[in-house]
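Missing here: one protein chain of the complex. Every other protein chain is in place.
Coming up: chain A.
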Amino acid sequence: MIEFISQPWPWYVAGPIIAFVMFGLIYFGNSFGLSANFRNLCSVFGAGKSCEFFDFDWRKQTWNLVFVTGNILGGIIASQFLMKTEVIDISTQTISDLSALGVENPGEGMMPESIFNLESLLTAKGIIMIVVGGFLVGFGTRYAGGCTSGHAISGLSDLQPASLLAVIGFFAGGLLMTWFILPSILAL
């Protein structure tokens, strides 16, 4: 059992579990959408005083903040106890593409550790990828009214045309960045 758990989980295990997590939240009378947390946290930090969009009773959404606390906990448990290897089994083509773009050790660890670390916040590359990237995620998801969980999983599961459009947008932005903009940023 533990042998199985220690392996990386294939897509056909992960996808259905995610769907059941969504069902759990629906069954408990809520919905599955992680970006709502960003709005809640803004409200917790007092953004409701200066902007009516955040002026709501975030205490009613406490479950959402508990869920995200679980996300952090799950990350700790999985990385500390359930991971045998630190190597991500990405395709050889991806490894050679990333090497050509100057990314060190592609596939080692969850992310390129030479970019995603505290020191790199002092470099242009780090600021763009971490700070600007985070800003676009926060701004974009709220503008689109949801993220991958809210639109791509929940919305598509309910066959919502709006969510399909949002997912098309997600991919348009991601493809534009990955194919045309990211190479220049990685070259910085």
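Simple rule for what comes next: a residue touches a chain if its C-beta (ideal position, glycine included) is under 8 Å from a C-beta of that chain, and two chains touch if they have at least 3 such contacts; residues count from 1.
Operating definition for what follows: contacts and distances are computed from a predicted model.
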Of the listed "Methylene-tetrahydrofolate reductase-like protein", "CRISPR-associated endonuclease Cas1", "Cytochrome oxidase subunit IV" or "Transporter", the name UniProt assigns to the chain that isn't shown is "Transporter"
From A:71, A:123 or A:184, the answer for touching the chain not displayed is A:71
Absent-chain interface residues of chain A come out as 5, 8-29, 31, 34-35, 37-39, 41-42, 45, 47, 51, 53-54, 62-64, 66-79, 82-83, 88-91, 93-94, 97-98, 106-107, 110-112, 116-118, 120-121, 128-149, 151-163, 165-179, 181-182, 185
